[in-house]
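Working notes for the structure below.
Only one protein chain is missing; all other protein chains are in place.
When the chains are written out, they are named A, B and C in that same order, and each has its own residue count from 1.
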Amino acid sequence: MNNANNIIPLFVIIPLLGAFLISLIGKFVKRIWVDILSGVSCFLLLSLSIFGLNILRNSASPVLVYKVGGWAVPFGICMVLDGLSGLMLLTVNIVAFFVSVYSINYMEKYTDKPKFYTLFMLMLTGMNGLVITGDLFNLFVFLEIASIASYALVAFGTEAEELEASFKYAIMGSVASSFIFVGIAFLYGFTSTLNMADIARVLSTKPGLWLTPFVAVLFLMGFGLKAALVPFHAWLPDAHPSAPASISAMLSGVLIKTLGIYALVRVFFNIIGMTGAYSSVLMFLGAISMLVGVILALSQWDLKRLLAYHSISQVGYIILGFGLATPLGILGGLFHLFNHSIFKSLLFLNSGAIDYATGTRNLQEMSGLGKKMPVTANTNLIASMSIAGIPPFNGFFSKLIIILACIEKGHIGYALAAVIGSILTLASFMKVQKYAFLGELKEKYRNIKEAPSMMKFAMIVLAVICVLGGLMLLPGLKFLLINAMDVLLQGRGYADTVLGIAAK
Amino acid sequence: MVVSNSKTGMSLIVKTITRLTVGLILLFGIYIILHGHLSPGGGFAGGVIIALSFVHLMLAFGKDVAVAKISQNVASNLESLGALMFLSIALLGFLGGSFFLNVLNKGMPFRLFSAGTIPLSNIAIGLKVGVGLVAIFLVLVILEGAENKK
Amino acid sequence: MELHLLLIFMLLAAIVALEAKDLLSSVIAVGAAGFALCLAFLILKAPDLAITQLVVEILCLIILIRATIRKDLPLAIEGRWVFNTISTLVFIAVFLFFAWTALKELPDFGDPIMGVAKKYLEEGVTKTGAVNLVTAVILDFRAYDTLGEATVLFTSVIGIMAILRRPGRKNKGGRDGG
Partner (left out) sequence: MSIYLLCLALFCVGLYGVLRKRNLVKIIIGLAIIEYSVNLFFVLLGYRFRGRAPIDAQTQDILNMVDPLPQALVLTSIVIGLGVTALIISLAIRIYEKYGTFDVTRIKRLKG
């Protein structure tokens, strides 16, 4: 087993070790050590994901397969690191590192910080494990780890509203997991193997006439609920606002992407194989999510609920991009996925900074905070510009690619819907900017001060990534997106590459 | 055993029976864990049985006995220790080449010390599951106590 | 044949559990369904699962009763949500119909295609040394699953401790002061 492959399991071992150590030493040691341990392990993960991408770039084969326990592929569990999972790992670990740095200060308002960091590391374990696994049941187990950690984190503040939101989220999440589990059971009954590549190989030899569409619908319902697509989005507007700000940044930023969109895309493109029917269903759901999310967001006065509704509409953009199943559409979807997790987590971190300073989330109560909180105001401005799709920022480019892909494929209606959605997003974020930061300062917020240093650091760096991401200036981002796009375009060819490399 | 004042816990009959059966349940749980690779059951089932023996004790003798037996953070520390033990068994596999490799020799089947790292993993999981579920129950009991005071 | 009986019994127990007016009786009915499931595992030649299901079932019941009995619970009043009922029933009918069509393509009950499992059966004892093949699969062939599994339980224990801790926030946030 050459050593280049050995880094793949580290993506799960490091956060797991971090979680167990934090929960072990949490009570005996001073608070600062817990922050250091969590920050170091997140930084290690970030550098590991960048290092992993370099290995992927200059490695001979496009896919790295790691056989856990030394067993041959269909018998044991294998971990697969290819373009798509590389991109997802990079996104998850960037956002996780800055959120972990941010919550060093933000979590002072909550009791029992070691438990928060343990659950945070466990959620990170679940997401990293889900992205790199090559086994369908393993994907379900890590999905459960990330979901249970997020149920507990949403209810971390133990206020009445948060408990109810977390209960609703937990119930809908468990129903979605049981749909996914029934789907896995059907696939196992039909193909009698659990390895994703092996299932794709068997499905291509004997396609189930009625079984494959049924399993596709089950997975669409299960993963669609985790990704908050429109018919299943009811939990998101309650769960995200009531979670602590750093957790709602993680939830909106990466959790609905890895648990929902990544799993949906991996199953539909690489295992079941994308056909015309599935792509039109996905495009339709994406378009509806886009419009419903942004229309509902217009009438919101609670800042975090407004951001949560925008998450639904931006997820709609990404699903629309993937639903097109054309090279340009997939590229747009992937790029928007990366951009959205950056600027949406930045927006939630800003709302957390406002909540930290003023204690309120209601737009009507705030005004003129820009004078007292310049850093938060500017980063919020950058993030609002990029989510609304203003040219120099990254949101514009990814939305442009999706709209061009819609036109290229001849779906003018969807392209129009994307443009309207973008305009409405701009309108509602202008409202946020005006009410929160412009205007004169209210009396009771006379003496509020800027967010503490760690929070400012996280927000500034994320804003810089927003700007750099726009012109694809980030080194290697272009290569990464093209590589991830090829993984999806080869569809069920994924099975031959993985099985080929695993056989060596 | 803490002398059983009649106020807390259930009636005397239940207490005397509990005194007899708790040891047996605990022993049965340990047997299930140790023989995980030979007979049905294993780390999970054995761990839950051990947790049930403590729950049995707690129900019969009231919650002050239980809190005296294991305090909450001792339970959660033991649990993270069990989890670390299982993870270190997994990392042991790195010596032999890959993550979860069963490095120890396999020995003769049908013998107690036979299946390499499997009995060790069973013990680690049994400890973790058992103590974790006892911690859950302690938290539920303590919460209820606080609720009555309110 | 006896599987059909057990399943019908579980269906009845489930319906009683949902429709019973008093919460405690519905908890007991769901317990009965769980024990019937444990019997079904025995019939399906899965002793490992029977033990685990029995023991987990007992623990779940104790926690559920802990949640329901200590409270002076009014009878569960039933509201009429007509639209909700109709949409749920329509969804269930559609789900069952498509499940029936998909089930026709699965190998029929009793002779599964033993693709990967054939190797586990033949080489399980020699390769892993464990006589109980289910434990061999859990702790050696697919040990990574069990690591995830132990983490799931660890997460839920830490999560429950985080939820049930007394003071949620240090200073009561000005928001809703709840």
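The rule is simple: contacts are C-beta pairs under 8 Å (C-beta built on N, C-alpha and C of every residue); 3 or more make two chains touch, one makes a residue touch a chain.
The structure presented is a predicted model; accordingly, all values stated were derived computationally and were not measured.
K.L.:
Touched by the hidden chain, which of the shown chains?
P.N.:
A, B, C
K.L.:
Out of A:V40, A:A72, A:I171 or A:V464, point to the residue that touches the absent chain in the complete complex.
P.N.:
Per the contact definition at the top, the residue touching the missing chain is A:I171.
K.L.:
Looking beyond the chains shown, say which of A:Y188, A:F219 or A:Y414 touches the absent one.
P.N.:
Considering the complete complex, A:Y188 is the one touching the chain left out.
K.L.:
Counting contacts across the full complex, list the positions on chain A that touch the omitted chain.
P.N.:
137, 141, 144, 148, 151-152, 155, 158, 160-161, 163-168, 170-171, 174-175, 177-178, 181-182, 185, 188-189, 194, 234-235, 237-238
K.L.:
Tell me which stretches of chain C touch the chain missing from the display.
P.N.:
Counting only chain C, the missing chain is touched by 3-4, 7-8, 10-11, 14-15, 17-18, 23, 26-27, 30, 33-34, 37, 40-41, 44-49, 52-53, 56, 59-60, 63-64, 66-68, 71, 73, 76-79, 81, 84-85, 88-89, 91-92, 95-96, 99-100, 103-104, 106, 108-112, 114, 116-117, 120-122, 124-125, 131-134, 136-138, 142, 145-146, 148-149, 152-153, 155-156, 159-160, 163-164, 178.
K.L.:
In the complete complex, which positions of chain B touch the hidden chain?
P.N.:
Here the touching residues of chain B are 39-40, 42, 44, 109-110, 129, 136, 139-140, 143, 147.
In this section, only the chains that are shown with their structure count from here on.
K.L.:
Could you tell me which chain lies farthest from chain C when each chain's centre is the average position of its Cα atoms?
P.N.:
Between chain C and the rest, the longest centre separation is with A.
K.L.:
Pick out whichever of the two, B-C or A-B, is joined by more C-beta pairs in contact.
P.N.:
Greater number of contacting C-beta pairs: B-C.
K.L.:
Based only on mean CA positions, could you tell me how far chain A sits from chain C in angstrom?
P.N.:
28
K.L.:
Could you state the distance in Å from the CA-based centre of chain A to that of chain B?
P.N.:
Roughly 36 Å separates the two chain centres.
K.L.:
Which residues of chain B are in contact with two or more other chains?
P.N.:
Residues 76, 80, 83, 87, 99-100, 102 of chain B touch two or more partner chains.
K.L.:
Which chain A residues touch at least two other chains?
P.N.:
If we look for residues of chain A contacting two or more partner chains, we find 16, 20, 23, 68-69.
K.L.:
Which residues of chain C touch chain A in the complex?
P.N.:
Contact set of chain C toward chain A: 98-99, 101-102, 104-107, 112-117, 119-120, 140-145, 147-149, 151-152, 154-156, 158-163, 165, 167-171, 173-176, 178.
K.L.:
Name, in rising order, each residue of chain C that touches chain B in their complex.
P.N.:
Within the complex, chain C touches chain B at residues 47-48, 50-52, 55-56, 58-59, 62-63, 66, 70, 125, 127-132, 134-136, 138-140, 143-144, 146-147, 149-151, 153-154, 156-158, 160-161, 164, 166.
K.L.:
So in the complex, the part of chain A that touches chain C is made up of which residues?
P.N.:
Going by the criterion above, the answer is residues 16, 19-20, 23, 68-69, 71, 74-77, 108-112, 115-116, 118-119, 122, 125-126, 129, 137-138, 141-142, 144-145, 148-149, 151-153, 155-161, 163, 166, 186, 189-194, 202, 208-211, 214-215, 217, 355, 359-361.
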